[in-house]
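Below is one structure; the comments refer to it alone.
So, chain A:
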Amino acid sequence: MFSIIRSIWLTSLHMFRKRATIEYPEHKAPLHPRYRGRIVLTRDPDGMERCVGCYLCAAACPVDCIALQATEDENHRRYPEFFRINFSRCIFCGYCEEACPTYAIQLIPDFEISEYDRQNLVYEKQDLLISGEGKYPGYNYYKVAGLDAGVKNKGEGDNEEPPIDIHSLLP
Partner candidate 1 sequence: MNLLFSISSVIAIVSTLMVITRKHPVHALLYLIVSFLAIAVVIYQLGAPFIAILELIIYAGAIMVLFIFTMMLLNLGKETIDQERKWLQPQTWTGPVLLSLILLVELIYLLSKSSSQEHAITGMDTKIVAQTLFGPYLILVELAALLLTAGIVGAAHIGQHKRRVSHRFLEEYNE
Partner candidate 2 sequence: MNETLTYILTIVGELFSLLTLAALLIWVERRMLALWQDRLGPNRAGPFGLFIVVADTLKLFFKEDWIPPFSEKAVFVIAPAILVITVLLSFTIIPFAPGILITDFNIGILFFLAMSSLGVYSIVLGGWASNNKYSLLGALRGASQMISYEVFMGLSLMGVVMLSGSFSLRDIVEAQRNHWFILLQPVGFVIFFIAGIAETHRLPFDIPEAESELVAGFHSEYSSMKFGMFFIGEYLGITLISAMVTTLFLGGWLGPEFLPPICWFALKTFAFILFFILLRASLPRPRYDQLMGYGWKVLLPVTLLNLLVTGAVVLLLKN
């Protein structure tokens, strides 16, 4: 009996507490930088696409919402011909971000992607691609890749020794 009255009293005291509600369109909840929201494709510091079309994100995706087709440009630099994410299927698990070897695909703290038409939730490459570098500024995959794809010549990358002259006999 006493506990019942006590719980009624304690509940009534909640009248004077601070509200937990955030009134959404006017006030927004502060999101953490690692919040998993809308997926974007980022660019290199020099403005080129980071994505190399390795299909790892599509393979990692548990709901198969990523579709892409890789191709190569004249410098043998791989890039996706199309890159399509169906956000009506996406569960924002972030596996694609973990799978990506080039930090190209990233989840950003933005969740406001509602649409009236379901078809509009299928994002193409031009919708996904942003002009910035996302969470990893200054990172350029081809600078550390050891591959000459028009970014740097062989042996000029970071932590990379110049190529060995295989015709010389010197050690």
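As a convention for this text, a residue touches a chain if its C-beta (ideal position, glycine included) is under 8 Å from a C-beta of that chain, and two chains touch if they have at least 3 such contacts; residues count from 1.
As a selection rule, all candidates are chains of the complex that A comes from, given by their letters.
For clarity, every value in this text was computed on a predicted model and none was experimentally measured.
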Candidate from 1 or 2 that touches chain A, complex-wide
2
Seen from chain A, its contact residues with candidate 2 in the complex are 4, 7-8, 10-12, 14-15, 17-21, 23
